[in-house]
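With one protein chain withheld, the remaining protein chains of the complex are depicted in position.
Up next is subunit A:
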Amino acid sequence: MTRVSPGALRLLALVLVLLLVGAFFASQIENYLNARLFNRISSSVAIVALIACAQTLVILTRNIDLSLGAVVGFTAYGTGALVTAVPDLHPALLALAALGIGAGFGLVNGLLVAYAGVPSIIVTLATMAIFRSALVEFSDAQSITTDSLPDWLVAFPNLQLFAIGGVQFRAAFVAAVVIVIFVHLALTRLRPARALYAVGSNPEAAEMAGIDVRRTVLAAFVAAGALAGLAGLFFLARFGNITVVAGLGFELKSIAAAVLGGVNIFGGAGTVVGALIGAILVDLIENSLVRWDLVSEFWREAVLGLLILSAVTGDALLMRRLQRLRIRRDKAAAPVPKEATP
């Protein structure tokens, strides 16, 4: 007997939604389905996938990170400034710097959430503002411009690794997908990573099982920060011109992608592959809305919000129904009567 796990079913449903959305826009927008669509979306997915992956790590532990957008912005600017100052910096060192800056911000969030016991929504709401202001201060409200960046960095996002027909697989996209797959394997195959799921699934039981809950939560925030840092570097490479508003709104996008991808907002369940597909969906819709005359640009954010709402609501309703079904099935399966009193 083959059983399709609920997780796999959800991914399948998500892919179906992705196809349906694509088909819908194809019927609305002329000359929609072509290689350029893929190329455009893949460039932006490279960034969103990383922060969705980061957000997933945090959400798994029953937390949330609203500061991810600010971290992306700060790292984009920071690495830009670094590479402007030291143009010969080795790419690997630059990537390391991006990871390090992000991890540093994650460490601040994680320490406050895990060890000071402040709810993550408050901590990261505050650090979102603080990190952003720090960026303004640090940058002196100056922008980084493409001219000041080394050529290899500017070329990186459009660097074509291979192509199938007109569909180009560019370096940033491939790198992001590889990272997501890597994180996915780590989450499913590494035993310590199970602690993430355990903590989100039942914190009290995790404590009783001897899992260091606080360290686990801290680790999730640090890893998320590092991934957001990397996303910041990708952001720098893609746009070149970095202002103080870089990465604004990414926190919303990352949550939308994760939740659409089936990550349970109450923790304990979800995959980063789901978040990746969620990220693709978010970007597909966003990119398509730009080209769809019917929706004004002011409504695009609202559409994103609507998506989050419908995903979470649908999920909650579905789960409740499944639970009821299961209770009924359990009853049918256990005919042993409750203890008869003598």
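What we mean here is this: contacts are C-beta pairs under 8 Å (C-beta built on N, C-alpha and C of every residue); 3 or more make two chains touch, one makes a residue touch a chain; residues count from 1.
Criterion: contacts and distances are computed from a predicted model.
Missing chain, UniProt name from the options "Membrane protein", "Sugar ABC transporter ATP-binding protein", "Cytochrome c-type biogenesis protein" or "YCII-related domain-containing protein": "Sugar ABC transporter ATP-binding protein". For the chain left out of this panel, the touching residue among A:46, A:59, A:231 or A:269 is A:269. One of A:192, A:249 or A:305 touches the chain omitted from the figure, and that residue is A:192. Touching residues on subunit A toward the chain that is not drawn are 6, 188-192, 194-195, 197-198, 200-202, 204-212, 264, 268-269, 326, 330, 334, 336-342.
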